[in-house]
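Apart from one protein chain that is not included, each protein chain of the complex appears where it belongs.
The first chain written gets the first letter, and so on, giving A and B; residue counts start at 1 in each chain.
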Amino acid sequence: MSVITLTINEQLVSAQSEQTLLEAIREQGVEIPTLCHLEGLSDKGGCRLCMVEAVGTNRLMPACVTKVQEGMNVRTESERLVEYRKMIIELLLSERNHICAVCVMNGHCELQSLAANLGVNHVRYEYVVPDLPMDASHERFVQDQNRCILCVRCVRVCHEVEGAHNWDVMGRGVNSMVIADLYQPWGSSRSCTGCGKCVQVCPTGALSKKGSTVAEMVKHHDFLGWIMNGREKNIWEYR
Amino acid sequence: MNRPELQAMAEQEIERQKKFRGRLLYCTSTACVSSGATAVQEALEPKIKLLKDEIELVPTGCMGLCGRGPLVTVQMKDQPEVIYENVTPELATEIIDKHVLPHKPAPITEHVLQTDVPFFTKQTRIVLANSGVINPERLEEYVARGGYSALAHALREMTPRDVCHELIHSGLRGRGGAGFPTGLKWNMVRKAVGDRKYVVANGDEGDPGAYMDRTLMESDPHRVLEGMAIAGYAVGAEQGYVYVRGEYPLAIKRLEKAIRTAERKGLLGSRVMESGFNFRVDIRIGAGAFVCGEETALMASIMGKRGQPVTRPPYPAESGLWGHPTLINNVETFGNIAAIIAQGAEWYSKIGTAKSKGTKIFALTGNIVNSGLIEVPMGITLREIVFEIGGGMMSGRTYKAAQTGGPSGGCIPTEHLDTPVDYESLKALGSMMGSGGLIVMDDTTCMPKIAKFFMEFCMDESCGKCVPCRVGTMQMHRLLGHITNGSATEDDLKRLEELCLLVRDTSLCGLGNSSPNPILSTLRYFRSEYEAHIKGHTCPAGECEMSERPILDLAELMHQHQPVEMEVS
Partner (left out) sequence: MTNKIRLGTAWLGGCSGCHMSFLDLDERLLELAAAADLVYSPIADLKEFPEGVDVALVEGAVANIDHVELAKKIRERSKIVVSFGDCAVTGNVTILRNRFGVDDLLTMVYREGPGKAPLGHEADGIIPYLLPKVLPLHQVISVDAYVPGCPPSADRIWAAVTALLRGEKVSLEEELITFG
């Protein structure tokens, strides 16, 4: 692994050649919004919130799936980037029924706090209000398609960490849906181990513990770091 | 099969064809089959059976003028070739009775296509040279017209490096639409380090109105295979995949047969043409997702994964199928290879413009007299394509715009008809070469409605992986819906334009990046039409019903106690 230098917000910094741009940016203490990214899972570059500008060109790059390169020169904030990030959040809020007031994750939701953080105080686009189902067939958990933003963290954690691959995506475009097995009720899925990792990594109220009511659901991701450290470095220390 | 055996096969076939007094070719491509070619074949077969030593009946690929199908070509010795259009079983019988049989009582005057018209004379057929001329299911006919001699030449007389450099010098660029220099790409894969490499032909043609790749695979499958084999030799790959969409059953059937025949004859498989080079080709059938035409999604599909694109870099040339260096080209690009290797880069680079060499196949459709498949030299003007080759607008209407590049392209208005057709010029006009769909529209076409049509396509075909494409296309489609139904405000137009930029700049793959092009280009050339819908509440082309009102007008109308029908959806 070699060390390279790049410029982030006019600051010359060094990074490991294997690092992603996102890692290098965050290492510098620069804040940059992400939603589908989660430390410990593979990156898919789907939410497009971590787009940064390549200085001197008109090009935008997703920081989470771009490897650092010698001489790279990026800007993480600009009028255009701020506007685009707001628009993306607005698009997500318009897509499904994100009614914060009656959501189990109210007050703890990543989408909700990111919207506020980016200054989204209203949505310019037409609310789609799709008719989507809930699945409460699992004995301990509930899936609510109305709150899903298709970040597929659940799909990734189930496949990559738990190794069960209970979740996957059905359909395409706005009709995409995260489903259990081959569209079985979650409760009758044979691949689900009931570990609950998907619930903990879900950024919104799409997956929750059964019995939680409005604002009661709180999630913790830190187990991922614990598992990854244990597997890769044999350090079993809950930090 | 080695080189002398190949030559012998060609000579035998030429001799065999010479024995006949004439050949009767009928098109069996999808377009002609859908307009009744099978019935024509059934009428012809029993008649020809009686003349089996005199006349050969040849099922061929596409003859080009698809809008006038079924087409039949009669090639009699010592007579000029005649093409018949809109052939019915009755006419087919008549053709044999009056034209083919020696004692012809009277020549047929109806349904005869002139072959000296611009539709034919303005074309330069390189990739389609055999299309409509040979039986695509017979290897011998391909070989008789020089088939596989380019592969033989490359294997014996050229190093892989020579092949790549020949292509670089030819100036050939990718025919899938983006126009990346093919030779450079081949050279990248050749130089890439890997114990295994792959060659992939992209036949997942999905643009509305486009059928160039389908026709090529149906009409001359060996040409594609030969191009792929040369590629395999040049980049060091032993495995090739042709990725064909499932909606092209005839193309799949012909390719399967061609692969089997070529393998049996030693033109594919182990020790190709008795050289040390091995090359297998397998077909992979797409399940009908447009996004699988995007190279990373296509490769995901080949590997059995969900057909979704991934971020580049790494490019396939570096890390493609199963992480190995992979050369991926459009089917039409592979269709150019044999000709370039056989006739040389110098010959090829003389065709076309400074930066865009060779020819391009277009599927010419829309409100135009001659719709069909054409192959023209790069640099030809759109005016020549539309008014000479295409024969102008149908029923005397006025030209309004031509849409190139499908859902990723844009509309080109009258004032730019004299622009030469090449990669750069089309891009400068806000459109793109694309894979070759060319839809001509007259003054009855509403531009916002066309933009809505293409946006609906993109919305339906978005894979859903990234937010701007998944939700942005839907919101753009909704806004266009408001514009075309009369309920839009000026704010809606502003939001539409903002969304265009977001989706263009932040989408993950080309499908999303280019999806706003139909809107951006129609806004560029036909902005007044959008404004007429919004401010004037009228559709200038008269296509949109405009049955709704902006919400605030609705209140006013209600207030005046006028009954208003509100759509409940």
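We take it that a residue touches a chain if its C-beta (ideal position, glycine included) is under 8 Å from a C-beta of that chain, and two chains touch if they have at least 3 such contacts.
Computed from a predicted structure; not experimentally measured.
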item	value
Which displayed chains the unshown chain touches	A, B
Which residue of A:Thr20, A:Thr34, A:Thr66 or A:Gln112 touches the chain not shown here	A:Gln112
Absent-chain contact - pick from A:Glu23, A:Glu77 or A:Glu126	A:Glu126
Selected from A:Val82, A:Val102 or A:Met170 as touching the chain missing from the view	A:Val102
Chain A residues that touch the omitted chain in the full complex	93, 97-103, 106-107, 112-113, 115-117, 119-124, 126-127, 129-131
Chain B, residues in touch with the chain not shown (by the definition above)	551-552, 554-555, 558-559, 566-569
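FYI, only the chains that are shown with their structure count from here on.
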item	value
Centre-to-centre distance between chain B and chain A (centres being mean Cα positions), rounded to whole Å	39
Of chain B, residues touching chain A in the complex	289, 291, 306, 310-311, 313, 459-468, 470-475, 478, 495, 498-499, 502, 505-508
Parts of chain A lying in touch with chain B, wherever the complex brings them together	44-48, 51, 58, 60, 62, 65-67, 80, 83-84, 87-88, 91-92, 94-95, 124-126, 128, 149-150, 168-169, 171-176
